[in-house]
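First, the structure itself, so that you have it in front of you.
A single protein chain has been removed from this complex, and every other one stays in its place.
Let's look at subunit A:
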Amino acid sequence: MELKDKLISSFFAFEEHVDVNTKVHNTRSEAMKNFEATGFPTRKDEDWKYTSLKSILKEDYSLFPKKEDAIEYKDVKKYFIHDIDAYTIVFIDGIYSSHLSQTTHDKIDACLMSSALSKDKYKPIIEKYFNKIAPKTSLNSLNTAFSREGAFINIPKNTVADKPIQILNFSTGNESALMLQPRNLVILGENSNVQIIERHQSLTDNAVLTNSVTEIYAEKRAILDYYKIQNDKSSASLIDNTYVEQKDDSNCSIHTFSFGGKLTRNNLQFFQKGEHIDSTMKGVTIIEDKQHVDHNTLVHHIEPNCESHQDYKGIYDDKSVGVFNGKVVVEKEAQKTNAFQSNNNILVSDKATINSKPQLEIFADDVKCSHGCTIGQLDEDAMFYLKSRGIPEKEARALLMYAFANNVLSSVKIPELQQRINKLIANKLNVNLGFDL
């Protein structure tokens, strides 16, 4: 049975299973109808021109995993950013794992989507925020239809979260192939501040497909730092859909580090609904073999005096394919907008491919918008300089790659996380530089 048909037919069973109020029920049914009508995107869609889902959709995914599998903390310890004290929300095969998690309701809510969807206490919040900014694309609709579990983070007005929050999604491989659809909701009240780290990790060689949707709302003067670590096994694919709505004077930044996975697609969109907003999206992609990473970004400048910064770096080896499709839209009311976009790529192998499409759509005249895109190689002179000082080729190459990605790496605001990412890169490049960068 085709995956689409399977999803449609299992929707009714799913609906009976979950206990929800009618409002969300309607949202789900509508979303399902929408997915039924549109189906999975194909390369005929302009947004999917360079990324085909065909190969990952043909697996026979199990949609509802059996009971929670007992994984011990020691088995997954290495995936925690354990050097820092953090709230942790852990899901195993899409199901919340209480013994690995540390949630809170003290001052801030860092808890579960399932309870937010079902408890009366959260009803006004769900009505106000749930499924409001995610565009009705087929993949979002699919996620909405099956939305049940995920992280729910609510930072009230004038609150600074005392610790970062980690969201970890593990898949165990008890099923031969598994499809997961986590749904996260992050709300930052006025003047609030939070740091979030999100990671998807497969513990098996069985195929895993994650179609994740995260909606983020930043009220006035809120500050958000969001880090996505994508370093999964080569059997796992991820479609990450993240949407951010910002109000006046808020400042949101999202960093995406893509090192692993078979196919990774990041749909990241910012909607600026206020003035003096700052939006930042940065990413480092280092991939090899037949990996495929696609960054699809959009910044929608709706009001005047806002800024956006995009900086994506990519290093591609072997037969890997990198896609960058960045779009900046400046509405005619959005005067005095400053929008910057830069995409730099290095091709290490002859078989690697880069497809880059930085787009600008500008309707206002008093703006400063620029984008730059480069594709090139490591500087031979710099390589020679390093080698002539006794640094072996591999290490020299790694050093230059670090330097290339440094702009993005250095803007990670959690030092422990920065170190962790440096280590991930060192592993990826198979070098030991013998010192911390």
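Everything that follows uses one rule, which is that a residue touches a chain if its C-beta (ideal position, glycine included) is under 8 Å from a C-beta of that chain, and two chains touch if they have at least 3 such contacts; residues count from 1.
Rule of thumb we're sticking to: contacts and distances are computed from a predicted model.
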{"item": "Chain not displayed: protein name in its UniProt record (\"Fe-S cluster assembly protein SufB\", \"Cytochrome c peroxidase\", \"Thiosulfate oxidation carrier complex protein SoxZ\" or \"ABC transporter permease\")", "value": "\"Fe-S cluster assembly protein SufB\""}
{"item": "Option touching the unshown chain, where A:368, A:394 or A:413 are the choices", "value": "A:368"}
{"item": "Contact footprint on subunit A, counting only the chain that is left out", "value": "46, 332, 335, 345, 347-377"}
